[in-house]
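Read the structure below first, then the notes.
With one protein chain removed, the remaining protein chains of the complex are shown where they sit.
Here is chain A:
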Amino acid sequence: MSIEVTINKKSYTVDVPPETPLLWVLRDVIGLTGTKYGCGIAQCGACTVHVGSDAVRSCITAVSDVAKPITTIEGLDVDGNHPVQRAWREERVPQCGYCQAGQIMQAAALLDEIKNPSDQQICDAMVGNICRCGCYQRIQSAVRRASRGI
């Protein structure tokens, strides 16, 4: 079945069963591998992308259910200089880095909605994103830093 999606301002037509999760369409069909697989059941947040302005878990989002343009980590900022990305580098957040695309997309959606989130609001927004290396301390600092830069 042909399905049309807009990803990072480009249009794609993909031929997959409609229930195929957006994650695997992005990664395997289109080749945008910045969005990661971590659990497949919306428990870890590694697959987070934006649909419209909402952060969604692409691993449980059927591609046919996506009605708005999609933004992935590759399209968050054309130069990679979104305030959240800059803050992530300034705070030197990543260790292995695998979960960070999902963390960054989640944080960017939070700051899009709440310009100056409290620590509790940061915690509430980021609780669905697991980092097994344990970068949470710096994630919290980086979100605070980015909120000052938006």
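Basically, a residue touches a chain if its C-beta (ideal position, glycine included) is under 8 Å from a C-beta of that chain, and two chains touch if they have at least 3 such contacts; residues count from 1.
In this text, contacts and distances are computed from a predicted model.
K.L.:
Select, from "Branched-chain amino acid transport system permease protein", "LPS export ABC transporter periplasmic protein LptC", "Phosphate import ATP-binding protein PstB" or "Isoquinoline 1-oxidoreductase beta subunit", the UniProt-recorded name of the complex's unshown chain.
P.N.:
For the chain missing from the view, the UniProt record says "Isoquinoline 1-oxidoreductase beta subunit".
K.L.:
Provide the residue numbers of chain A that touch the chain removed from this figure.
P.N.:
Touching the chain left out of view, chain A contributes residues 16-17, 20-21, 23-24, 27-29, 31-41, 43-44, 46, 72-74, 76, 80, 85, 88-89, 92, 94-101, 104, 122-124, 126-140.
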